[in-house]
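All protein chains but one are shown at their positions in the complex.
Chain IDs A and B follow the sequence of writing; residue 1 opens each chain.
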Amino acid sequence: MTDLVMEARNVYKAYHSKIKKKEADSCGETPKQVVEAVKNVSLQIRKGDIKLIFGPSGSGKSTFLRCMAMLDIPDKGEIYLGAECLTKPGADLNKARARIGFVFQHIYLFRHLTALGNVELALRQVLKLPKEEARKRALAALTEVKVTDCINKYPAQMSGGQAQRVGIARAIARNPDIILLDEPTSALDPELTGEVIDTLRDLAKEGTTMLIVSHEMPFAREVAEEMIFYDEGKIVETGPPSLFFNAPNTDRAKQFMTRIINRTTRE
Amino acid sequence: MFEFLLNPIYQGWIVQGLLLTVEITLFGVLLGLILGTLLAIGDIYGGKLAKGAIAVYVEIFRGSPLFVQLFLAVYTVPAILNVQIDHYFLAFLVFGLNSAGYQKGYMKGAMETILGDQMQAGLSTGMSKVQTLRHVILPQALRIVIPSWTNEFCSLTKSTATLAYVGLFDLVSAGMAIKGITYQILPVWIVIGAIYLVWITGFSKIMDMIYERKKIPGIELVMQS
Partner (left out) sequence: MDVWQQLTFLLGGVPLTLSISVLSFLIGIAIGLPLAFVRAYEKEVAFLVSAYEKVFRGVPEIVLMLLFYFGLGPIFPFPFSNAFFVAAFVLGLRSGANQSQIYRGAIRGVGDEQMIAGVSIGLSKWRAIWHIMVPQVFNYSTAGLGSEYALLIKDSAYVYVIGLAELMTKAIQLKSIPPGDFVTPFVLSAVLYIALTFPIAFSLDRWGNKRKKKIGL
């Protein structure tokens, strides 16, 4: 039990959309007052684990990941970081988030800072490292994700792939216990996806603990120890990649895998 | 016609008037910036009561002319409080409070375009809300609003022409004094107008240059969207 890095216990999160009837009619969809994005999900991650979540769009994967990092506060259930319960009132969330790396689907670099500034900021402000030390570690992180050529560029001057690798550098620079990655390649053009995947592969080789939302199936097959099929706010099926690529147990997972593999081969 | 320009006494008046105009404007913009930023943060994060109070504040200062506010400050406030207050100080206060009403809007607009994703990104690195505001949101917002400040500076400078009517010696007062002696009415107002024009245009140019230098690549796109 000592090597448990993070745990979610019966996490529940719903969004209460404030769509008024009149406006909802004009959208043409039936109004959903309550969207249950995460319905009592439990998950354990041990040191060195690489788990991969996949599932249909809108099923609540991002919400679950944000709950894990307490960027969204769950309505019910508990989140543990090591032995510390983050959902207990009074938990120091900032301190906890400093130990959790997060990579966003839409990258979210700080737009007023260069690549170096983006990585340095938390090292200086959160870890309170002295200037030279912070710089050294930021450079090391940027070197690790192979974006040394962008060090002094601003986010708007980078390609999507470069920006996302800087985003990964920002997440790994403070040596977090775990990195949560929310579809790190889905906002990128196909030709840029490869470079980010390469970076993730390197991290995997070093034994980084990761929980990744992704639909990059070849990558999943290669690095994931466990794949988690997530649909309608629930974990529907879990198992090793071989299970999903050969014969998933549930029909929904089967259908989803067929669709996604067809799509990948067509591209 | 324009000989009065060569008279050192008149030159002194003009410089004195211009200095007051400049001082009140710059202090006003600065006070407005500090107060406006606080109001913007209060409007975004505050409770219902705070939001309501801020809305009333803004409506009062943006809904009525600065000219009237100046008279309120100089006549009404001392009459109610039954004390003598320095007109210079009151003018500075009115310009600052008035500007805050406008700058709150600029800051709030700028912060809202940044807040969503950048706040999440800041929190995700372990920074607190306050740290993220301080190191991520404000540095971006303050750069984005530079052009709005330039506008605010221009309009406040123009408004300082009202100071002459509450007994302060500004550029318009200087003009009146010179005109009263020389009777060169048209030339005097042409000169006074030109001085305002040069000062405002020149200062705007400098602000534009600062904006160009401070501007973050790609960040003005945020403003448009």
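One rule holds for everything that comes next: a residue touches a chain if its C-beta (ideal position, glycine included) is under 8 Å from a C-beta of that chain, and two chains touch if they have at least 3 such contacts.
Here the structure is a predicted model, which means the values were calculated and not measured.
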Checked against the full complex, the residue among B:51, B:87, B:129 or B:158 that touches the missing chain is B:158
List every residue of chain B that touches the chain not included in the displayed model. 59-60, 62-69, 71-72, 75-76, 78-80, 154, 157-162, 165, 172, 175, 185-186, 188-190, 192-193, 196-201, 204
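To be clear about the criterion, only the chains that are shown with their structure count from here on.
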With chain centres defined as C-alpha means, what is the inter-centre distance between chain A and chain B in Å? 45
Quick check: in the complex, which residue numbers of chain B touch chain A? 114, 117-118, 120-128, 131, 135-136, 139-140, 143, 216-219, 221-222
For chain A, which residues count as touching chain B in their complex? 69, 71, 94-102, 104, 106, 108-112, 121-122, 125-126, 154-157, 170-171, 174
